[in-house]
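Heads up, one of the protein chains got dropped from this complex, but the rest are sitting where they should.
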Amino acid sequence: MRTKIPLLICLIFGVIMFAQYFSSHELALSVYNSILEWWQIIFAFTLFVGVAAFMKNSLRGISRGKDTPYKIISLVGLILMPVLAIIGGTKIGSPFLWSFENMLAPMQATVFALLAFFVASASFRGFRARTVSATILLVTALIVLLGRIPMAEMISETFPKVTFWIQNYPSMAARRAILIGIGLGSMTTALRVILGIERTYLRGE
Amino acid sequence: MDRLKTRWLIFSGLAVVVVAAYLINIKFKTEPSPATMKAYEFIETLPESSVVMFSFDHEASSLPEIQPLALALLRHAFKNDLKIIGLSLFAEGTAIGYDLMTETAAEYDKQYGVDYVFLGFKPQYISAILGMGESIRRVFPEDYLGNPTDNAPIMSGVDSYDDITMVVSIADGDRTVYWVEYAGARYGQEVMAGLTAAMITSYDPYLSSEQLYAVVGGLRGAAEYENLLDQRGGGARGMLAQSAAHLYIIALVVTGNIIYFRNRRRRGGK
Amino acid sequence: MRLYRRITVLSICFISIAGTVSASDAVQATSGAWLNPDTLPTLIFSLISLLIVLFSIWWVKSGRKFKIREIPGLKAVDEAVGRATEMGSSILYTPGWGGDIQRPTTIASMNILSSVALKTAEYDTRLIYPTHDPVIMAVAQEVVRESCYKAGHSDRFKADDIFYISSSQFGYAAAVDGIISREKPASIFLLGTFEAESLILAETGNSIGSIQIAGTDSTIQLAFFIVACDYTLIGEELFAASGYLSGNESILSSVKAQDIIKILISLFIVTAMIWAAIDPSSTWWVF
Partner (left out) sequence: MDIGTIVAGLLTLAVFSFLYRDNPVYKAAESWLIGLSIGYALVIFWQTTIIDLLLGPLFTESRYILIIPLILGLMMFSRFSKSISWLSRIPIALMIGAGAGVAIPAMLYARTLKQMSASVMPMIENGSFRIEAIVVVVGVISTLAYFYFSREHRGFTGATAKLGTYFLMIFFGATFGYTVMSRMSTFIGRVDFLLTDFLHLIK
């Protein structure tokens, strides 16, 4: 029963969602919408489960004296946001949104900005003309890099044109083939899941 | 030189180059690419009071690149007296989208509820996108400020994609794909995108198969668009720093190879 | 045999849904068409593909041997685990920030995780698995627990090493970066759906000298992995790899089916090209 019920549910919902795609009938759409609604609700609960697990792990870490100050910082942040939301709401001008705009958003943007530096170190190390393939990779990257700066346009009209050509034809051809492959791989995996052949999510018994 | 020292050197080099270039700041004129031109012409030729939907499908972290893009597109729409319905499919894009819209609306003296409305955020974007094909009101019974969506004059006669001329998805990831695959494929909604430069290539197939109407991409796309509008914004300002950073990366790639070949020759000689 | 039973259940489901639907037809007289004609090509293509997949499953199940080509990077899995063991260090495995459990890529990544966990359990190497999604965490715990059990070392399963961090992209990236620079894992697996965090993780991993094996279906991030990692599984290779490593017959037969469909697609493209050259006004290949 512990495996059969989940497998059956997976099968039923899989088939319904597959079938509704091909119908524009109202019933199909309303079934689809309610399943998606359920899906969102369940997802929200999984988030709460994750947060509970996170808090449990942090508290255990604190009781063992491992990284205590940092774990406390995380927990304070975690509790702070809901508390601010309860006290002042979440609309424009609330402390909740202030914390988002002045603490969370800048930190996230800065982690993202670290990428610029990592792009630099990867460029230095990763583009070596060791083989024919590596040379093609290197040369294409250089052409596109040059073609995308305004200065290159001033030197020669050809750069942007070559960049567009590479992007629109050979590069796109490869991307298309990758997408076709991924589409097929995803389709077969999804089919195995619906048929209950793929049961990774039921592991552990 | 060991691995860490090389990294520090590369990192400090980048910081110096970008900061210096930003402080100097010369302005460039940029020729619009065909994709930017197509977006511009579409909005330019729309009749007054057409309804356009702006979806802020990005995170706070990509704001630096998104902001000039979104501002350019919003300004164009407000300037031509189009009606704008804003929303967000990324929680973090919500407050940003609202701020950007109110900011530009103020520049053009537009009124909330009449000329534009911001519906807020919906998680599980696929169902939101599909739901709006049936009824925008049902997906967003209230707007971001908590007013019933029905009360906004802009919403009278507008309830599904049939009433919307274009969805502009401002994105830093794959959300636009879902607009294309669900709103586009299922409801025949035209979709165009304002994308971070990183995302441009991944949308090429959609662009060339015309599933996606047009793309304005990256800081450069923003600069091109600002040019077309004959305005100066964040796009044009960052272009020198951008060029300098590009040249720096090219220099790194070239240096890396010179070192590699020199070492190989030395090793080969022994 | 069980497969046929499942297919029977599937057909019963289809029939019952169709039954319910047609019963309610009278009530819903005004609504849209049952079959949306725009989706007809997709329906036909789906059905052909499904038949090919079922055929391949039958083909492999009926005892015919099927081998798939060598995938570079897969041999490196052993090397990566071995290296971590030798150095007395750990292994870090991340499914990326972009996917959720229902995403096929995540499922493929789980299958590879199960093979990797089998090896780490054998050699008693620590396996750290931070994730952004609580459901992925739950499933990964089960997968690793089972691998430890299979390896005969149930005691080596540590649930605390498979944990949830923030669902926020850069919160996740910052945390995993921290873990990499503090734990200094000898090997790092980046297999799943990645977005911009890909290079943040891969370059930090590189800075501490880890062996890195990456694989994703996110086309942009592939470029970064190719440049920054030691081995990269490109797109569909990730799905094939999960079959190769686990030796799972059903995955291998899916790979076979994908190959057959790829040949058909190539033929379609070539035929359409020739057709277009002969009759430029024709557009039957456009969906």
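The chains carry the letters A, B and C, assigned in the order they are written, with residues numbered from 1 in each.
Note that a contact is a pair of C-beta atoms (placed from the backbone, for glycine too) under 8 Å apart; a residue touches a chain by one contact, two chains touch by 3 or more.
Predicted model only: the values in this text are computed from it and were never measured.
Considering the complete complex, the chain that is not shown touches A, B, C. Only one residue in the set C:Leu54, C:Ala76 or C:Ile265 touches the chain that does not appear here, and it is C:Ile265. By the touch rule set out above, chain A reaches the unshown chain at residues 2, 5-7, 9-19, 21-22, 34-49, 51-54, 69-71, 73-82, 85, 90, 96, 98-104, 106-117, 119, 123, 132-134, 136-145, 147-148, 163, 165-184, 186-187, 189-191, 193-194, 201-202, 205. For chain B, the list of residues touching the undisplayed chain reads 4, 8, 11, 14, 18-19, 22-23, 25, 61-65, 67, 91, 121-124, 126, 177, 180-181, 185, 196-202, 205, 208-209, 211, 218-220, 234, 237-238, 241-242, 245-246, 249.
Residues of chain C that touch the chain left out of the display are 39, 41-43, 45-46, 49, 66, 68-71, 100-104, 134-135, 138-139, 165-168, 170-171, 174-175, 177-178, 181-182, 219-220, 222-224, 226-227, 234-237, 240, 255-256, 258-259, 262, 265-266, 268-270, 272-273, 276-277, 280, 285-287.
The working rule: only the chains that are shown with their structure count from here on.
Remark: the per-chain Cα centre closest to the mean position of all protein Cα atoms belongs to A. Between chain B and chain C the centroid-to-centroid distance comes to 30 Å (mean Cα coordinates, whole Å).
If each chain is reduced to the centroid of its CA atoms, chain A and chain C end up 14 Å from each other. Multi-chain contact residues, meaning those touching two or more other chains, occur in chain C at positions 169-170, 196, 207, 219.
Residue positions 29, 104, 108-109, 111-112, 119, 121, 123, 125, 127, 175, 179 of chain A each touch two or more of the other chains. Touching chain C in their complex are the following residues of chain A: 8, 11-12, 15-16, 18-19, 21-29, 46-47, 49-51, 53-54, 57, 60, 104, 107-109, 111-112, 114-115, 118-119, 121-123, 125-127, 137, 175, 178-182, 184-198, 200-204. Residues of chain A touching chain B in their complex: 29, 32-33, 36-37, 39-40, 43-44, 91-92, 97, 100-101, 104-105, 108-109, 111-113, 116-117, 119-121, 123-125, 127-130, 138, 141-142, 145-146, 148-151, 153, 160, 164, 167-168, 171-172, 175-176, 179.
Taken in their complex, chain C has these residues touching chain B: 38, 98, 169-170, 195-196, 207, 209, 219-220.
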